[in-house]
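So the structure is just underneath, and the comments pick up after that.
The block that comes next holds subunit A.
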Amino acid sequence: MTSYSEYSEYTEYTVGEPIQDEQAPSGPVNERWDTRRFEAKLVNPANRRKHTIIVVGTGLAGGAAGATLAEQGYHVVQFCYQDSPRRAHSIAAQGGINAAKNYRNDGDSIHRLFYDTVKGGDFRARESNVHRLAQISVEIIDQCVAQGVPFAREYGGLLDTRSFGGVQVSRTFYARGQTGQQLLLGAYQALSRQIAAGNVEMHARTEMLDLIVVDGRARGIVARDLVTGRISTYFADAVVLASGGYGNVFYLSTNAMNSNATAVWRAHRRGAYFANPCFTQIHPTCIPRSGDHQSKLTLMSESLRNDGRIWVPKAKGDTRPPAEIPEDERDYYLERIYPSFGNLVPRDIASRAAKNVCDEGRGVGPGGQGVYLDFADAIARMGRKAVEEKYGNLFDMYERITAENPYEVPMRIYPAIHYTMGGLWVDYDLQTTVPGLFAIGEANFSDHGANRLGASALMQGLADGYFVLPSTINDYLARNPHKDEVDASHPAAVEAVRETEDRLARLLTVDGDRTPDSFHREIGELVWEFCGMARTDEGLRKALDRIPQIREEFWRRLKVPGTGEEFNQSLEKANRVVDYLELAELMCLDALHRAESCGGHFREESQTPDGEAARGDEEFSYAAAWEFTDTGAAPVLHKEQLTFTYVHPTQRSYA
Partner candidate 1 sequence: MKLTLRVWRQKNPDAPGAMATYELDGVSQDMSFLEMLDVLNEELIVKGDEPVAFDHDCREGICGACSLVINGDAHGPERTTTCQLHMRSFQDGDTIDIEPWRASAFPVIKDLVVDRSAFDRVIQAGGYITAPTGAAPEAHATPVPKADADFAFEHAECIGCGACVAACPNGAAMLFTSAKVNHLNVLPQGSPERETRVLDMVAQMDAEGFGGCTLTGECATACPKGIPLFSITAMNKEWLRATRKVKR
Partner candidate 2 sequence: MALNFWQSTLGKKIVMGATGLIMIGYLCAHLLGNMKIFFGPGEFNAYGHWLRVMGAPVLHHEWGLWIARIVLLAAVVLHAVSAYQLSRRDIKARPQKYVHTKPRMSYATRTMRWGGVILGLFIVWHVLDLTTGTTHSGGFQEGHPYQNVVDTFSTWYGNVIYIVAMLAMGMHVRHGFWSAAQTLGAGNHTRDRALKAIANALAIVLTAGFISIPVGVMTGVVS
């Protein structure tokens, strides 16, 4: 028993049995994927039609998986809450996708991508998973080109690449600022082809609300038709969650408004361990909020930092317009603190530095929550035309949102939550701790450790969906032939439906005086404050004390108009907030227990003398997989010890 707080029982978590990834083969890291594929049992092609696989989500991971599994002959039943599978939030990714093609002959290789990813993840990811990702990256590009993804090309007709996110090789393939959109449409089109062929049964505007576990195996889901409100059960031989990350716990994030954590959280409640929930990524170049009405934040490509200079006034509370602040009264703080990397330091460092100067009272714009990203020097050096060519669409987007012209007035930026590295714990086969339940893409925790590199999210989503899962799920299906059919009358299904219906009915009957959004905003602000860019023992305890109170108030004062038997967006929202109110607690506990700084998780107590993140490898070189016990009750921690054979942990240094 580790006791932390005298107020919250939740902090008194127990440490259970260690957990291990038993599916990754031993042997040289570069042979493990081949070995695993060879050792995995196969399902006879003629028998695949008899197997049903549920896929929840249609983003890069889900869309790719649904299409590929259907191509292999499985019967796929797929779900998305959006009105069309084409709208999954992968579509909003801007920058690009990494692949170790080495088309530039600039020294890139699979091993270098592997190395960069493990190091970038601050040594909290599994070597075997990351190496596989680097290997597969090459095939992804081939696949996407064959599908007609219009990647940027050079005049010779070959693919263009650029350097991204501070790496020294140009391995990022892109389609202007809409790489995510183009890759997603590729997957969507492949999925559409399978829908037309009758191999995928697509349920749009249908949200998974619970997992059905029968005899310890995932056998189906409970889902609500968002148009009619009808609650139905769907059954399968395996369930794949590709439902994305949980960044919307923070209320304000770059996630889509309806992205949510319900699928993963309900799976967690049914026995799937949740790993490293406190590993969340903050992106430094987002457009700051303009007021209390702000509903979400918009990210601008990190590439802006290649030519923009970041500064704040030297004096506190300097409210002069930027043009009136003379050069010697400006603090180009990144260039000052990190002279060698300057404005190009990694995301987490840039973000924290911005927070620090704003905390000092030197922030700019409404509420002092912003720093300048100034292109005046770039325009003077390259000419306005060149800047326009390079960043025109981003400048336009900025101007549309803020009504300020960034060619004349420096942009204002501020960090925002953008990606969650944590997620459901999975083994090398991407299977969770519930047999038959798989998690892919951002929904799992596997490849990015404590920090994700730029242009790696698209790579991982597609690797999982196109290549990894379709290989590994065969093994599970071949080894676990389900003889017994499960239907809606099975006690486990009846129970899951009843619980779901009760929860929705309860949300509708509170009839208080506060909207679902007001609670979402409250929990989001709390988590941002105490479990955001910088975390402290004291702050996290405060948050952990406060969360149960908010939860109590939620069930006392919530107001949801309408009924459950109709299209009811307030009800959808309220039901998602129920899960945020629990997930936020686990995030804070995870952040509290990990008394080290690593990647996106910065504990103020754990710093080097010059203020950089200090990892605690001796104590914390593990992935924290949490087992659910009950709402508000202390969870059980299972540690997966990480070993580094190929990339040896070093302290990052960018000074």
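With respect to how the candidates were assembled, all candidates are chains of the complex that A comes from, given by their letters.
Observations on the structure shown:
We adopt the following convention: contacts are C-beta pairs under 8 Å (C-beta built on N, C-alpha and C of every residue); 3 or more make two chains touch, one makes a residue touch a chain; residues count from 1.
Please read all numbers here as calculations on a predicted model, not as lab measurements.
Of 1 or 2, just one candidate touches subunit A in this complex, namely 1. Across the complex, subunit A meets candidate 1 through its residues 64, 67-68, 71, 82-87, 89, 91-92, 101, 103, 139, 141-148, 150-159, 175-176, 178, 180-182, 185, 188-190, 192-193, 195-196, 202, 204, 227, 254, 256-259, 290-291, 293-296, 298-299, 397, 400-403, 466-467, 470, 513-515, 517-518, 559-562, 566-567, 569-570.
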